[in-house]
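Every protein chain of the complex appears in place save one, which is left out.
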Amino acid sequence: MSIFEQRESNIRAYARTYPTVFVTAKNSRQVDDKGKEYIDFFAGAGVLNFGHNNDRMVQAMIDYMQKDGVLHSLDMQTQAKAEFMQKFSDVVLAPRNMPHRMQFMGPTGTNAVEAAMKLARKATGRYEIIAFGQGFHGMTLGALAATANEYFRQASGVPLLHVSHEPFEHPHDPEASLQALQQLADLYRDPSSGVKPPAAFMVETIQAEGGVNVASTEWMQALEKLAKDFGSILIVDDIQVGCGRTGSYFSFDGMGITPDIVTLAKGVGGVGTPMAMNLVHPDLDKHWSPGEHTGTFRGQNLSFIAGREALTYFEDDELMNGVGQKANVVRSVLAPLVEEGSVKKLRGRGLILGLDVGSGEVAAKVVQRCFQQGLMLGACGSGGRVLKIIPPLTIPESDLQEGLTILRDAVRFVMEEAA
Amino acid sequence: MSIFEQRESNIRAYARTYPTVFVTAKNSRQVDDKGKEYIDFFAGAGVLNFGHNNDRMVQAMIDYMQKDGVLHSLDMQTQAKAEFMQKFSDVVLAPRNMPHRMQFMGPTGTNAVEAAMKLARKATGRYEIIAFGQGFHGMTLGALAATANEYFRQASGVPLLHVSHEPFEHPHDPEASLQALQQLADLYRDPSSGVKPPAAFMVETIQAEGGVNVASTEWMQALEKLAKDFGSILIVDDIQVGCGRTGSYFSFDGMGITPDIVTLAKGVGGVGTPMAMNLVHPDLDKHWSPGEHTGTFRGQNLSFIAGREALTYFEDDELMNGVGQKANVVRSVLAPLVEEGSVKKLRGRGLILGLDVGSGEVAAKVVQRCFQQGLMLGACGSGGRVLKIIPPLTIPESDLQEGLTILRDAVRFVMEEAA
Amino acid sequence: MSIFEQRESNIRAYARTYPTVFVTAKNSRQVDDKGKEYIDFFAGAGVLNFGHNNDRMVQAMIDYMQKDGVLHSLDMQTQAKAEFMQKFSDVVLAPRNMPHRMQFMGPTGTNAVEAAMKLARKATGRYEIIAFGQGFHGMTLGALAATANEYFRQASGVPLLHVSHEPFEHPHDPEASLQALQQLADLYRDPSSGVKPPAAFMVETIQAEGGVNVASTEWMQALEKLAKDFGSILIVDDIQVGCGRTGSYFSFDGMGITPDIVTLAKGVGGVGTPMAMNLVHPDLDKHWSPGEHTGTFRGQNLSFIAGREALTYFEDDELMNGVGQKANVVRSVLAPLVEEGSVKKLRGRGLILGLDVGSGEVAAKVVQRCFQQGLMLGACGSGGRVLKIIPPLTIPESDLQEGLTILRDAVRFVMEEAA
Partner (left out) sequence: MSIFEQRESNIRAYARTYPTVFVTAKNSRQVDDKGKEYIDFFAGAGVLNFGHNNDRMVQAMIDYMQKDGVLHSLDMQTQAKAEFMQKFSDVVLAPRNMPHRMQFMGPTGTNAVEAAMKLARKATGRYEIIAFGQGFHGMTLGALAATANEYFRQASGVPLLHVSHEPFEHPHDPEASLQALQQLADLYRDPSSGVKPPAAFMVETIQAEGGVNVASTEWMQALEKLAKDFGSILIVDDIQVGCGRTGSYFSFDGMGITPDIVTLAKGVGGVGTPMAMNLVHPDLDKHWSPGEHTGTFRGQNLSFIAGREALTYFEDDELMNGVGQKANVVRSVLAPLVEEGSVKKLRGRGLILGLDVGSGEVAAKVVQRCFQQGLMLGACGSGGRVLKIIPPLTIPESDLQEGLTILRDAVRFVMEEAA
């Protein structure tokens, strides 16, 4: 028995999907202890936008450690933090005229979401937060109440309160989805509806874990208007699809909306060391008193170092332009699967694409076969029926092509086997 | 205006207590951007048991990165993780005959606490968890319900449910505290008391944030018995006082108790990169289904590397023996303050010691003066009236002496000023 | 100052709308202490279907008291109770092949609703109950969570949990309302919607307090199907519109549905002495253990006596036929108001009719003027903009005509004044 079988909790999951022991990694490839290489279309669940062990980041971290740069600092001021913040301000916020403040609360996405929910409730004096079907926001009790999936929810062991779920934008009927928001407005206006305006609406522009469901600009604008009309906070959870994933820094760039809070994590730390950050509009931020939401690991200087390096990718257009080109490659290689009827739908935006194969069993078989063939891939969506394609944005086109070929063949193989 | 004043959230706190910008750090010293050195009696809120930028750990991390060791891996299997687990099993669990499983859930303490609460509720089918007055367990909604301090609690913006607080062991009346547990047993037995046995009791053996309140062996044993008698889970939150802080790996070593769950974080990652781990008794662990509590940053390989290095300190007695010796130094230098009446009480165990100066204002002034004199120190307890002394366990005796002198003089100075 | 001003709580409400002291009452008329007579279109908020101080009932009560019939009996067996139950079984349940059990819980509507909610939750193991916008179900904490009106809800002082409100059938778009139920079914089927099937749906077929909103047969059937498909309990709250109000004993007669629970109160006791009763399907009733929901005033023998007398009105068609005829009178006298544009809408079924005058201020003025002219009338609906016409079913046609003339003239007067 391996040490994992002997001593690791029964809760382990990816260890079962990818039953090997990994040793090294670089950009879009991981290598296991038998020397087998895997192309990575999973990117650490959307963390590794800039590839595994990004050379520039690793070197900056090593340099920092070699000169004894402070590693752990809670929410004290450090040079590494100042430089990250300045770069983020210069590269991301200033060009968008975003006056937002940066809040570091704890290095996980769920912590960012909890802090956002807390502030929205505190500032409005309201309890209820509206989240959306298929949404995923984390595992701690507050965030879990906003996560829609019943498998996660039931594990809480207590009732999940003060969050209600509305349907996310319907892919085939955008008009009905706009009307649904209008109906909410009607209910909020009626003092006898039994429904009151919420503290916040919390939404992913693209539901990643939920099955790569993409919200339209119109729906996002209507949602922002609904929030503003009723004094509710708009929280965009950009944890999985921000940081360049869609071909621009924020997933909502170009939509003409300005969220009150943006939650960031995963890619923001650059290389996969933990980091999370909320962007909070100053009008809202003033509702925080010092130290009301704390956390030991707020001062992740290695993440500031690597995260600062990541921001340099947004100083020119090269990486972001590449996202569009690579997305086109994905679409062109996989389009035949839709045409030939092997899959129901290929959807997504930028380098987050979902291949709906119709059932969780089929998807699981494809994942397993891909893994055997040297490709790492994850499933998402209701029942796990959507294959999620989120390679590092820095993936070389050759790896992308090779991975897509494995995937396409695996889908066909499983489909034929099932037929 | 600095970038912090321009762009960081109003919630920042330590940045205000220690108003400078830190650049480098080594063992028990930090240096700011003006070259001023500070002796560190705070150790990153109890994280840096092995000192800032521990040489052995930093070198191991650099070596790992230079050979392209996988940095980010969710809960997949990696060599670095295997080696950490094997070492933890060999050095910590096996010698204590602890059959516990290791659960990695997300790298923050609050996440560890949330996972523990979730499992306790899920396994027992009960909702209520008993935590204790002055206890601190984290900031996310589930953990926050267990945190006692009203300043943190009110920020939640919603009612904090399904946790009740009982008084922690009373320092001056241990007999009454044992009776209080007995009274709980009576209430649990009576079907008309309105009170039912809880899912779990969650306790710190030494309440660190709560003011360095130390539970006795007798009380901890009585609590364990109470839990066992009523089918409740015993959770020991050893996040701040585990990992050697008290002179032994666990703070409950030698008490003759075996918690069902031990939550670890802070020091377990060795050097201050985030990591958390729950130790879960196998009988309880089987209530987890795969993936029920997930998290992006479960696979912190740099933390596994540094954390494994930290475990080597427990392969012999040197560091742990030093804890006792250094604690004696602290006590001998500070004892006169109690004798001369400057402070009410010096309490603690191992290298977590608390100096109760009677009021939060006095404590704040002492902290400020120490900082001016080159010593970093934090306040804790009700109203912040207790100065908490938690230097790195690896602090050189000279730094310890120097820091204690600054502290002793600062207390006297503030007391005289107030008189 | 009157004793009311001196000593009654500030919460009194109808005392302000009808500022006089009533002394006697008979059928559809009340007389105050100045000898002024009032025609009653309010019927004690729907209690007095058989008129004030119904002669047959009063005589039966006096006879019962004169022979020392047991007055108070908790849930013990009495002759008066047996005779009521037998009559109810013979006249109401048996002809409809309803196998339902009668539960007496406490003599108020809110108690009936609480017992129904409790049983639905207990039997299904689910918490959530779906109630509807504009619905009114009572004032105690469980029932209040189902009551939609924010004025009542905010008075609770605590969050109202475990009830969600869906929109009631839309009067102008029945098709959309059917689709809305279909969408709920879709959400219940999707394990990632964040929404689960409820313990129960609780609905009034005609929302009385909510503004005389009438559900269609099609919608009620779809709702019953939705409940059955997902193992949810269907509760019809017939407290205000049952007992003959709509021209048949139950308001849902003829709809082809069979609720799992029917809540009855108000009219069931006949003469206005308190009584409530739930009809519970035997398959559901077996989930009650003896004494799980108790109450001191379950054995209201005067109400059994008068209530039994009330049931004799359903042994032939006379009263029920009269309901239709009188409803026609109401409609014909008030129709001109709609035609001439004074009111927006006259709606209802049987002898519960609502006149939407467009605003709460207008309605309040009409109520006040009617009272001056000798007609008692109440307002309901969002903001109180609907005048509710619910005279005793036994009202003589002359009183009905006289009252309607007062009402019609008052509406015109107020409208002209406003113009």
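We just call them A, B and C in the order they show up, numbering each chain from 1.
FYI, a residue touches a chain if its C-beta (ideal position, glycine included) is under 8 Å from a C-beta of that chain, and two chains touch if they have at least 3 such contacts.
Here the structure is a predicted model, which is why all the values come from computation and not from measurement.
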Only one of C:Ala25, C:Leu187 or C:Val357 touches the unshown chain, namely C:Ala25
For subunit B, which residues touch the unseen chain? 127, 131-135, 147-151, 153, 159, 161-165, 167, 183, 187, 190-196, 210-211, 381-383
Missing-chain contacts mapped onto subunit C: 2-4, 6-16, 18-26, 30, 33, 44-48, 52-53, 58, 61-62, 65-79, 82, 85-86, 88-89, 93, 101-111, 114-115, 117-122, 125, 127, 138-143, 145, 151-152, 155-158, 161-162, 199, 265-266, 271-274, 278, 280, 285-286, 288-297, 300, 302
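Here is the rule we go by: only the chains that are shown with their structure count from here on.
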Pick same or different for copies subunit A and subunit B, depending on whether their interface residues overlap by over half. same
Where subunit B and subunit C are represented by their mean Cα positions, the distance between them in whole Å: 59
When you check subunit C against every other chain, which residues touch at least two of them? 159
